[in-house]
Structures are given as C-alpha cells and as structure tokens.
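Below is one structure, written out as structure tokens; comments come after it.
As you look at this complex, bear in mind that one protein chain is not there, while each of the others sits in place.
For reference, chains read A and B in written order, and residue numbers begin at 1 within each chain.
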Amino acid sequence: MSSAYANRYLGAAEHLPLARSIYAEMRKYPIISPHGHVDAAMILANKNFTDPVSLLLSPDHYILRMLHSQGVTYESLAANSSEDNWKVLAANWKLFRSTPSRIWFQEILATLFDVSEILAPDNAMKIYNQINEKLAGPEFKPQQLFKRFNIELLATTDATDDSLDAHIKLSQIDLDGRVIPTFRPDGVSDPERPDWKTNLAALGARYGIEITTYANLLAALRKARAHFKDNGATATDHGVLSARTLKLSSSETEVLFTKAFSGTATQSEISDFRAAMLFEHALMAADDGLVMQIHPGSLRNYDAQIYADFGADKGFDIPIATTYTRELHPMLNAVGKHPNFKAVLFTLDESAYSRELAPLAGAYPGLRLGPPWWFHDSL
Amino acid sequence: MSSAYANRYLGAAEHLPLARSIYAEMRKYPIISPHGHVDAAMILANKNFTDPVSLLLSPDHYILRMLHSQGVTYESLAANSSEDNWKVLAANWKLFRSTPSRIWFQEILATLFDVSEILAPDNAMKIYNQINEKLAGPEFKPQQLFKRFNIELLATTDATDDSLDAHIKLSQIDLDGRVIPTFRPDGVSDPERPDWKTNLAALGARYGIEITTYANLLAALRKARAHFKDNGATATDHGVLSARTLKLSSSETEVLFTKAFSGTATQSEISDFRAAMLFEHALMAADDGLVMQIHPGSLRNYDAQIYADFGADKGFDIPIATTYTRELHPMLNAVGKHPNFKAVLFTLDESAYSRELAPLAGAYPGLRLGPPWWFHDSL
Partner (left out) sequence: MSSAYANRYLGAAEHLPLARSIYAEMRKYPIISPHGHVDAAMILANKNFTDPVSLLLSPDHYILRMLHSQGVTYESLAANSSEDNWKVLAANWKLFRSTPSRIWFQEILATLFDVSEILAPDNAMKIYNQINEKLAGPEFKPQQLFKRFNIELLATTDATDDSLDAHIKLSQIDLDGRVIPTFRPDGVSDPERPDWKTNLAALGARYGIEITTYANLLAALRKARAHFKDNGATATDHGVLSARTLKLSSSETEVLFTKAFSGTATQSEISDFRAAMLFEHALMAADDGLVMQIHPGSLRNYDAQIYADFGADKGFDIPIATTYTRELHPMLNAVGKHPNFKAVLFTLDESAYSRELAPLAGAYPGLRLGPPWWFHDSL
C-alpha cells in the first residue's frame, strides 16, 4: 500500500503524524454497527454474491439516484444485463467526483477486490471480471466476510412480525460476533400505508392476538418487543414523517383505531394516530429499555410511478422541513427524565441542529443525536 | 492596469497563478445572460443614458435599500437633483464596505469609466462629471455597449401580452449577439394583484381571446408562449410567493377562475389558483420545452406606503421561509421525468439547499438549481 494511499482522507500534511496515530489506534477496534439494513437471512444462507452489479449497484440508492438525475432511467437499468449496467456506471462515474459515494465505492474496490484504479469506461470490464472472480471464492461468502471485517455486533432492521428465526440460527453459528435484530414498527404504525392491515394481521398471527382494537395492537407490540429483546435487540427504529407525539386517553386511541381500521379516518386523525403510536413506543421504551431511534422528516416514495414500478426505497425519499421542540414535548414530558429511557434523534434538516436538537439533548439525559443521515453523509 | 488590480478577487497569493490562468481562459468566452431585466425597447431606441444617477443609482434596489435603512428616505431622493443624489451616495459610500454592491459599482467605474478611485465626498463631483461626459459619447449608446461587452445572448423578461416588437426589430440589427424575450406570466397568474384583470384583458386583446374562463386563459397563454418561442424565447420566469403546485380537474379550475374573476375567492382559493397556474405552466413547459425559472419565497411590496408612492420593486421585497418538497410534488409527479421538461429552482432560503433542493435535483433529471439570488449574491 503506497504511502499516499495510506494517508488518504487524513488531512493536511502538518497534522498527518497525529492523524495517523489516532487512526492506527482506532482501527484496532472491532466494528459495532448499531443501525443498518443487512438481511440476517442472507448471512445465514451464506451464498456467494452473484455479480458486482447486484452487490454494489442495485441496492445503492445513492448511486441509482445520481444516475437517474443525469438521465439514466430505472427502466433502462432494469432491462440491461449486469455487464451493461456496469458499463453504464463506468461511463457516468465522472459524475460522482467529490461525492461520498465515490469514496466508499473505490474504497470497497481497493480494500476488498485489489482494484486500485478509478473506474472508467476503458477498465470497466477488467474490473468487473476481477470482482466477479473474487466473488466466487469461499472467502467472499457473507459469513467469511463478517469474520474478516472484525464485526463485534451488527444490528439488522426487522418487521414486527419477524420470527427472528434467522437471528436465532445465526446466534448458534460461530461468527466471532453477533447479529442482532432491531424492532421497526413502521409497517403497523401508519394507517396510510397500503400494507397496514396486512402488517397488522401478520403481527397478530405471529402472537395469537386478533388486532381489531388499539389495546390489542399494544398487547401484540409488547409481546413482539419482548421477543426481539429476548433475541438480542437493543433498539427500535422509527421512520416517521413527523416527530410528532401525542398523549391520548385509551378511549381516544380506541376511537382513532376504529376510524383508521374502517378507513374513515381524516388526514388529521391519521396524523394523530401516528403521533399516538410514537408516544406509546416511548412509554414502552421506558419500560423495556429498548433505545428508540427516531428518523423523521423524509417524504417517502416521492415519485409515484417509480414506487409503483420499482418499489420502496427506490422512489426518491425526499426530506421536508422538520421540527422537534413541540413535536417531542408530550413524549419528553412523559418519559424524558425516566432513567430507563433512551432515544436517538436523527435529522435531514440541518437547521434543526442548533435550533432544537442540541438544546433538547442538552437538557434531557435520555436523548442522543444521531450521526449525519443520507444527504448529510460525508467522509 | 496594476498587478494588484488585475489580481483582485482572485484569492490567496499561493493560488494566484492557477486562479489567473483559469480566469484568463474564462474571460475569452462571450456573455450568455439567461435571466435579466434589461428593457429590449431601450436597446432598440439606442439613446445615450442621461446621467450617472439614473443609470447607476435609481434602478439599483440593493443600493437604494441600503441607503434607506440608514435613514436616506426615498422622498428625499425623489426631491433631489441628480447631482445631489450622487453626493448623498458618496457621503454614504462607506456603508457599502464589504458588500457585493460596492464591488460591482466600483468595477463598473473602473472598467467602463476609467475611474480607479473609491467614491468619496471629496471626489464625488469629479467622478460624476467624468461619467457624465463619457455617457454622452457614441460608444456609450446601448447597442455599442452591447457589442463591446461581447454578449452572445441576453434574455429580457416580458409580460404575456408583449408584442415583442422590440425584440423582432432588434433581431434585424447587427449586435454580434441576440436579445431574446422571457415569458413572465406573473401578472395574469395571481388574482390578488390589483392589475390582474387589466393584464388578463391585455393578454386576451393581444391574441383575440376573451378571457372569461380558465380554458380561455390557457388558450391565450398557449398562443402567447408560442409567440415568445417563435421569437427566440427559451424560458419562462415565475416569481411566485410559494412554490406550491396543484393538480385539479378542469371543472375545479373553472370554478376557481369564476370565483377569482368575480372577486369572491377566499385566501385559500386564491392560493389554489396560483398553485394550479404554476402546475399548468409545468404541463405547457413539458409540451413546448420552454425552461421554467421558479423564483419563490419573496413577499413583494412589503412596505405599503413605499409601494404606493414609488411602485413595484422599490417596496422592499422580503424573503419568507420557503419549502419545496411537498409544493413541487404534484408538478414533479406529472412532468418531472418528462424528457422535454426543464425547471430551474431558485431560493432565498438557504436552509432549503441541503434539505430539499439538492435532494430533488439529485433525483429528477429536469431540475437545475439556480445561482444565488438577491441576499445571497456575492462575489
């Protein structure tokens, strides 16, 4: 490894010795990944990855979105062969100059696949083949990579009705580290989702509770949270449109549930329902100690046609102006000082940091601020 | 030209050679000005400018506003002679230290009028006279300046009912460059403007359509857009309070138009009308290919007395908090991926850049972000 390469991203020459010594110290430590979207079943199945595109391009919504913004349609990518899509990426790679996507991607190429060149049209197929060849080897199976990466803990994100069978089986395999689930109740918290009732039914079926009342929904959620916690979960994840929380009486929540369930809830009542659910999870968090991760302010599946044709996470989730002070007021007054309560607040709206997030975290002991998310990611 | 002057604004000494070589390369290129407010009839008339104040002070709302904020009333400026106003400017010139206004102004003095001094009370009249003398010469007629400035293209901004006669005549004059119109429909898009019905009548008269229905308004707009495009226009300009767009059925738009026309529309309906108009222009843009320039978020004519006494653009247009994600949702879902659709989004609210504008432009191929506008202008 060249000295220039070894010093990449470590800052100005005058600070290099200090930066290198800090980095050398830090890189001894194992990876603890408290939030991510790796599929536990994939690690359990431990099959080789099929090709560079399905590993590195198709699942990366940063890269896909940039290509789309420059005129590469998702339809054309879907119709192409894997090799052709790799060529498309190489032809457009210049667009990624100065982006974190490019840094991450080239870093993967360099550290995992011995590719030190910058991707370009004239080396695209050579690099493709080099990656492809390596991917077929036994050391590139998911479990072997897991060990090689020195992962102490990897948290996945899982629906409320997940059996956690993959996690349970993984816990019996020697990985030199653990894979734990994270409880993500979004699917059963938002009556506006087309799959809301399907998700309620699946959750109910898993725990033998017919979810036709708010009380039953809470009962099923409590059982599910306990099942997650029993299997290693330390956190929940809430991808909400607004950080709004709402404290209601149980009769009020039952009325809301009934309206939502019968499809007669107004927009305002749907918003109330979501806010009441987030409040309930905060109460449960103070009870069972699972850390709440709150990711508000993304208007998901912005493009209806792309969402319809290509599914969730492809349809351009776009940030909206996000506020927290009034929204979290009911929650923080209920459990903000509870010794068992912990929540991590994320934002896509930078103006909220100095205005609301830092002042709130500088008052309530259970609050933490999340690292930069999506459009604020950088090196 | 001194070396210090030639290096102005080119940054730190260590980067000067690179900066100078980039600048030397760039300044060979002609000016392409896609957005501005020069009057085509003025270029056509080609009369000498009358004096320094009416050329450099009266039309510059940046300079006027700064003077006003420091106690120079518009009433006093209106009552003064040109010479006295120039002295007022010189006496207050110290206020402009570190502002782009001062840089631009002194740059004009230096490059056009051979004035290398900083304007001050003791040189004010000498400079005034020097400019005045030059302004009277043939090389300071608008068309001669146009050629000297190496302008390849200059876009003006014009009302929907403009005959474009000046543009047509200019196209027959040798200017070593073109003057093209830009279609600005604000006057007929906002029922709250006092001149809305006058503007509708003028548009209707121009194209022989009595605009008493929404359908007729659209028909006239289509004809006007075609006339603009036939005469070189490549863009439209929309100075809207909000970026909100709204997709309605044609019966809904007819009801809105009727209410607005009869003066019975509520505030909410007026807002709907504006949003529906912006949406219609997006559909027309995808159809005829004129690029939409969207300038939202300015509360215009803030000071009622100044607006009444001194007119539009003088009354302190002040920015408001501006959001785009939800506002542009109907528009982008309708035409955002249309190969013919192009829009340039401007903002006066910096917090929107990382939160909404960059993510939207990083998804939709037809979107571009405009350069800094007004209060974000700098060198």
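The definition used in the following text is that contacts are C-beta pairs under 8 Å (C-beta built on N, C-alpha and C of every residue); 3 or more make two chains touch, one makes a residue touch a chain.
Computed from a predicted structure; not experimentally measured.
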{"item": "Chain not shown, touching residues in chain B", "value": "65-66, 68-71, 73, 299, 302-305, 316, 318-321, 348-351, 374-376"}
{"item": "Residues of chain A in contact with the chain not shown", "value": "321, 323, 325-326, 329, 332-333, 336-337, 351, 354-356, 358-365, 367"}
